[in-house]
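Only one protein chain is missing; all other protein chains are in place.
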Amino acid sequence: MNPAILAIVVIFTPLVAFATAMLFCMKAHRIAQGLILGGGAVSVVGAFLLLLGGPSETQSIVWLSSGSLELSFGFMFDGLSLSFGAVVALITFLVQVYSIGYMHHDPAKTRYFALLGLFGWAMLGFVYAVDLLQALIFWELVGLASFFLIGFWYEKPSASAAARKAFLLTRIGDTGLLIGILLIINISGMAHIPALLDAETGLTTMVSEGTLTLLVLLIFMGIMGKSAQFPLHTWLPDAMEGPTPVSALLHSATMVAAGVFLFARLHPLFMASETAILVVLCIAIFTALMSATIAMVETDLKKVLAYSSIGQLAFMLAALAAGGLLAGILHLILHAVFKALLFLCAGSYIHHFETNDMREIGRRGGRRMRWTTAGLVIGGASLAGLPPLAGFFSKEEVLASLSHGGYHLIWFLALFAAFLTAYYTFRMVFFIILPDRPLEADATVHDSSPVILGPIIFLTIATVLGGLILGPLAAILLLDVPHHSLLSMLPAILCALAGVFVAWWDFGRSRATRRGFVGAVPVLHRLFSRKWYVDDVYQAVFARFIQLMATVLHRVEVDLLDGGADRLADVTRWTGGWTARLQSGWVQAYIASGVVVVALAGYFLGSR
Amino acid sequence: MIATLVIAAFMILAMAGAIYAALVPHTLHCIIGLGLTLFGVAGIYLYLGSPFVAAMQILIYIGGISVAMVFALMLSVSLAKKMKHSEIKVILSSIAAILFLAVMARLIMTTEFPLREEPAGAAAWGVEQIGHGFLTTYSPLFIGLAICLSVAIIAAVLVARREADKS
Amino acid sequence: MGIPILSLILLCPVLATAAVMLVPAGRDQMVRWISVAFSLLALILSAIVWMAYDQTVGGLQFEEIVPWVPAVGITWHMAVDGFGVLLVMLNSLVWFTGVLTMWSLAYRVKEYFAFMTLLVVGVYGVFMTQDLFLLFFFYEIAVVPMYPLILIWGSTRKEYAAMKLMLYLLVGSALLFPALLAIYHVAGLGTFSMVELGRHTFGIEFQKFVYPFVYLGFGVLAGMFPFHGWSPSGHVAAPSAVSMLHAGVLMKLGAFGILVVGIRLLPEGATYWAPLFAVLAACGILYGAFVALRQTDFKFVIGFSSVSHMGIVLLGLNLGVLGVASADAFNGAVFQMFAHGIMTALFFSTVGYIYDKAHTKTISDFGGLGSQMPRAVTIFIIAGLCGAGLPGLASFWAELLVFLAAMKTYPILGAAIVAGLVLTAMYILRVFQQAFFGPRNPKWDGLTDMVGWELLPRAILVAVLILFGFFPNLILGLIDPTTQILMEGF
Amino acid sequence: MSLSAFLLVSLVLFSAGLVAIMSRRNLVTILVGIELMLNAASINFMAFNYYTAVDPVVGQIIVLVIIGLAAAEVAIFLSILMVLYRARHDVDVEEIREIRG
Partner (left out) sequence: MANVLLILPELTIFLAAILVFKCLILGLSVLHVWRVAFAGSLLGLGACLITLGMTGEPFHPGIYRVDLFSQLMKTVIAAALVLVLVLSDSPPVMRRDAWRELPFFLLLSSAGLMMMTSATELITLYLALELSAFPVYALIVLHRDRRMGSEGATKYMLQGMVASAVTLYGMSFIFGLSGTTYLSEIAAALPELGSQPLFWVGLLLLLAGFLFKLALFPFHFWAPDTYFSSPHPVATFIATVSKVAAIAVLCRMVAVAGWNEASIDGETLRIVLIVLAVAAMTLGNLAALVQKDFKRLLGYSAIAHAGYIVVALQAFSSLGHTAIVFYTIGYLAMTWICFMVACEVGRNRDTVPVSALAGLWQRSPMLALCLLIGIFGLTGLPPTVGFIGKWFLFSAALEDGQFLLVLIAALNSAVAVYYYMRVLRVAYLLEPAKEDTGILAPSPLVVTGAMVACLVVLWMGVAPNYFWEIAAEAIVALGATY
C-alpha cells in the first residue's frame, strides 16, 4: 500500500472519529467511545505498518500558492517520524483504553474521548509533517487540544486557569517559532523540511552564521514553550489539573516531546551553529537541575512526575545538543514509555484513593494494589536509570553523548541531576510502599479494574524490554550502534544506586526523618518548595505590565480618542449656540451688518 | 452762472433735509425734513432738464407720500411723544454709513464715465417722448407698474381692514 | 455570460426592500420569509458567480456597461475581479445569516428589514461597481441606514452611539468627496470609469496630495487606528444582525475602497504615504488588543478585536504598496477581509443570541455558561480561536501571509505584531474563562441552548471558517491572479 | 455742474437714508429713510440720463416707475404698520425683538 495513503488513514481517522463523536453522538457515550477507540486502533496498526514498511521518500502536494510562495502539505517517512509516530500512536491507544476505566462515571465522557481523538490527529499530523508550516499548524493544534483537555473539568476554576496559562505560555513560545519560520520562508523562499536540511542547497548555505543562530534560537523558543524548558516551564505542573490519563498522554509522553522531536527533526540546522548549541545546553542542564530540586520537596504525586518529565526532557535536549542524535531519540521514546507507565499508575492510585498526596496514598495502603505498585516500582527504577531497565540504556546513551561531545562540566552536572532523579523517584516509591504509619489491617484496598491494569501491565513489560530497541532504532535511523565499555557506564550506575540509597536513608528506613536532606537547609527548602519563585516573578513582572499597559491604553481610548471626539462635538455645538445668538432679532442690526459687509466687499472689489 | 447757483442751492437743500430727517429726534420734524429733501430733488430734476418728472415728483412724493406718512403717524402715536433717541445707535449707524459713503465716493471719483458730447436737445425731453416710450418700447414696464400699484392698494386694504371676527 | 448576473445580485436586496415595504403592517412572518428568500437567492447567485469566475484569466469579468449620465461621464459599469467575487460572497453569506439571526425580532420588524436590506444594497454596489461616482453613491447608501437601525433597535447608549457613528463616517466621506472629484477632473477624461482612470497616470505631486484624503476617507470606515472611536460603541449599541453586517462587511467597504481607489488609481501616492499608514495600522493591531483586555462587555471586546483585525488588513494593504512582498501582503489583506468578516459575523450572531436570552452583555455577570448553553459556547469558542489566529480556521492563513510580508518589509515591526498574537489570545481566553468556564451560575439555569434553526446560521459560518481554514487555496486561487495584476503598479 | 457732483449728492442722500433706517426708533421715520434711498437712486438715474444715456427718455421713464413703486411701497408699509400698531400699541423698532435665536 502506498505509504501516503496509509499515512492519511493513520492521521485522519482520529479526526473523523472526533468530528462524528462531537457532532452526532454527544449523548450516546458508548458509540462515541467505540468510535474513538476504533480510530486509535486503526492509527496504531497503520503506524506500525508504516514502521515495518521502513523509510521511503517524502510525498507532498502544493497546498497554498500566493505569488512566488509555494507551501506544501505531505508526509516524511524517515526513521525518526516512523519510530516516534508508532510510539505516539501506541501510547495514545493505550491511554484511550485506560480512560474507559478512569472516566467511567464522568458525565462528559464523549467530549473527553472526542478531544483525545482530536489530539491524536494533531500529534500524528505533526510527527509526519514534511513542511515547516504544516508542522507549525499541527503544533498549535496540539496546543489547542491540550488547552481543552487540561480545562476538561471547566467548572473547576483552577482547571480553566491552568488551561489558560498553558495555552498562553505555549503561545508565547509559538510566537518565537512562528517568527523563526516566517524568517526562514522569507530568506529561503520555501518551508519544505528535506530541502531546508539538504547539506548543499539547504538553509545553512543560504544564510550567515549569525542569522542561522538567530533563526535556530527562535525555533528553540518554540521548543522551550512546548517542552516546558526553563523560562516557559511553569505551565506543566499546573497542567496536572487535567484528568490523569491526559497528563499521562500529553504532558509526559507525547505532546511535551513534540519540542524535542522538532529539535531532532531540524538537528542538522542546530548542529551548524555553535552558539545555539551552547545556549541549549546551558538552558537544558539548568532546567534539569532546577526541576529535580523542586521534585525533591514536592508532595503531590502528579506534580513530582511533572517536574521529573521537565527534567528528562532537559536531558533529551542536552543529548541532542551535544550531538547524540540516537541518544536523544532513544531517551525520547523510552522515557515516553516509562513516564506514561508512572502516570498511569499514579492515575490508578488517584482513581482509587481520590487524593494526589503520596504520603496519604501510602498510609491508606497504596502498596496493597499489587499490579499498580509493581508498575510504579519498575517505572521508578527505570526513571532512576537502574541497569536492566529501559531507563538505564537511554540515560547511559545521553551521558555518553555528553562526554563524547567534550562537554565535561555539563556531563558532571548531568550526573548530579541523575543522582537527584534517582533520589526523588525512590523518595516517591518509599512514601507509597513504606508509609510512616502502619497500615490498618482491614483496609479493603483492591486493585483497579482490568481495563486500567491492562495498559499498566503492557507498559511495565515494555519498560523492562525497552533496552532491546536500541539496535533496530539505530538501524532505522541509519546511525551506527555505539558500544560503551563497562567502565564508562560505571559512574551513571553508581550515581543511580547512591540516589536510591540516600532516598532509602531519608524515607525508607523505619527511623527515617522523612524530610529529605534538603530539609536541613531551610532557605533552600523554601526556595525549592516555592518553585524558585518563577511563577511569582512572572505574575509580578509580565502580568502586571500587561495589565498596566491595558489600563493606560484604555484611559487613552476613553479620554483621548473617544473623549477628544466628544469634546470636538461639544465645541462645535457651543459655537453653534453662539452663532444662533447672532440672530438677535433686531432688524436694524441685520441691516447694519448687511451694509458693513457690502461696504467691505465694495472696498475689496474697488481696490483690485 | 445763476443756473449753477440755483442748482447748488437745490443740492444743499436736499442734502441738509436728508441729514436733518435722519438725525432729528422728533418724528414730525423728520417728515418735514423729508419734504424739504423731496423739494430739493424736484429742483435737481428740473435742472436735469425734465420738468414733467419734477412736477410728478412734487405731486406724488410731497403731495401723496409725505401726507400719507403724517396720517399714519397721527393714527398710530401721539404726535408730540418724542421717542428716546439712543446715542450709541446713531454713532454706530453713522460710522457704517460713512464707511459705505467713503467706499462709493472713492469709486465714483476714480471712474470716468462715457460722457456724451453734448447734452440732448430740449425736444428730446418733451412729455410725448415719455408717453411714446411708455406705450411702445417700455410697455411691459407700464403694465407692470399698473399691476404693481393695484396689488399694493388691494393688499393694503385687505391687510389693514378691521377684522370681521375676533378669531 | 449573457444574463447580467451582477445586476441581478444587486437587484435582490432592492426587490427585498420594496417587497418588505409593501407588506401590510403586522404581517411580520411574511416580512421575514421575503428577506430570507431574497438573501438565499443572492447567496446562490454569488456562488454561481464564484464558480463561473475564470480563475486562470483573473481580471474583470461579468462586465455590464450601461450609460447612466453620459453628459457627465457616469456609466452603470458593473464588473467583478477576484477580490470582488470573494467580497460579494462574503456579503451574501453575512446577509443570509444576519436575516436568520434576527428571526426572533418582534419590534417594528418591517422597518428593520427594510433598512437592513438597504444597507446590503449599498455594500453589493460598492463591491461590484467600476464607476467612481457609483462607488461613492453605494458607499454612502451602505452608511445611511446605520443611523436609524442603531437608533431604533439599538441597546446601550444607542442614541449617542448612532450619532457618533454617523458623524464619524460622514466626516470621513466628506474628506473623500473632494478627492474623488479631484481625481475625475484632474484626469480630464470626462468619465468616472475606474478602468480608464486606472490607465491614466496622475502627476506625482497630485497623487501625494490627494492620497491621504482617500486613505483617511475610506480608513475611517475601515476602523483605522486613531479614528476607530465610532466602531466599538457602534457595535455595542447595534442589534446583533446589524453589527454582523456592520463589522463583518461594512468595515471591509473602507478597506476595499482604499484598495480600489487609493492603491489602484494613485500608486505613487500610496507608496509615498505607505510607511506612515503601515505604522499606524500596526499600532492599531496592538492598541485594539490591549484595550480589548480591559473591556467588561462582550460586544466591546469583539468591537476592539475588529479594530485590531482590521489593522491587519490595513497593514497588509500598506505593505503590499511598499512592493517588498506585495503578493503575500495583498493576498493576506483580502483573505483577512473575508476571514475576519465571517468571524465577526459569527461572534456577533452568537453574542446576539446570548444577549437575547440573558439580556445582559457584561462578561462578569455570566460564569460557567458552558454548562447551560454548551452549543452557543462552543460556537463562540470557535469564533474566538479563529480570532486568535488558530490554524485550521480561515484567519490563520490570512494573518500568516500578512505577517510574512511584515517580516520581510519591517522585521522589528513584524515581530512586534506577531507578539501581538499573544495579546489576542489573552483577551479571548479571558472572555472564555470569565464567562464560560468556572462554576455553574444558577442564575442562568433558565437559559435554553440553540435549537435547530437557530443553529443553522452559526453552523454555516463555522463551516465556512473551517472549509477555508483547511483549504486556503480555494480563496487564494481566486484572488492571486488579481493580485498579480495589481502588483504591476508596484 | 459736473456729473460726479450729482452722484455725490445722491450718495449723501443714500447714506442719510441708511443712517435713518439704522438709528431711528419710530418705524415711520424708517420709512422716511427708505424713501431717501429711493430718491438717491432716482437722482442717479436722472444724472446718468442727462450726461451719459444713449436715449434720454429712458432715465425719465425709470424715475417715474421708481416714484410709482415708492408710492406702492409706502401704501403696503403703512398698512402693515397699522396692524402692528393695533397688535402692539406702539411702533417702536426696539420692541419688535421677540422672534430671535
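Order as written gives the chain letters A, B, C and D; numbering starts at 1 within each chain.
The rule is short, and it goes like this: a contact is a pair of C-beta atoms (placed from the backbone, for glycine too) under 8 Å apart; a residue touches a chain by one contact, two chains touch by 3 or more.
Source: prediction; values computed, not measured.
Taking every chain of the complex into account, the omitted one touches A, B, C, D. Within the full complex, the residue among B:42, B:92 or B:152 touching the omitted chain is B:152. Among C:6, C:42, C:123 or C:141, only C:141 touches the chain left out of the display.
Note on the undisplayed chain: of the listed residues C:182, C:195 or C:416, the one touching it is C:182. Seen from chain A, the chain kept out of the figure touches residues 569, 572-573, 575-577, 579-580, 582-583, 585, 587, 589-591, 593-594, 597-598, 601-602, 604-608. In the full complex, the hidden chain is touched by chain D at residues 7, 10, 14, 17, 21, 27, 30, 34, 37-38, 40-41, 44-45, 47-48, 52-54, 58-59, 61-62, 65-66, 69, 72-73, 76-77, 79-81, 83-84, 86-88, 96, 98-101.
Within the complete assembly, residues 103-104, 107-108, 110-111, 113-114, 136-141, 144-145, 147-148, 151-152, 154-155, 158-159, 163-165, 167 of chain B touch the chain that is not shown.
One rule holds for everything that comes next: only the chains that are shown with their structure count from here on.
Taking each chain's centre as the mean of its C-alpha atoms, chain A lies 103 Å from chain B. Chain A and chain C have Cα centroids lying 37 Å from one another. Annotation for chain D: residues touching 2 or more other chains are 18, 21-23. In chain A, the positions touching at least two other chains are 588, 592, 595. Those residues of chain A lying in contact with chain C across their complex are 62-69, 133, 136-138, 140-141, 144, 151, 154-155, 157, 159-161, 163-164, 167-168, 171-172, 175, 178-179, 182-183, 185-186, 546-547, 549-551, 553-554, 557, 561-562, 565-566, 569.
Residues 4, 7-8, 11, 14-15, 18-19, 21-23, 27, 30-31, 33-34, 37-38, 41, 44-45, 47-50, 52-53, 56-57, 60-61, 64-65, 68-69, 72-73, 75-77, 83-86, 89-90, 92-94, 96-98, 100-101, 104-105, 108-109, 113-116, 119-120, 124-125, 129-130, 132-134, 138, 141, 145, 148-149, 151-153, 155-157, 159-160 of chain B are the ones that touch chain D when the two sit in their complex. Interface residues of chain A facing chain D in the complex, by the touch rule stated above, are 580-581, 583-588, 591-592, 595.
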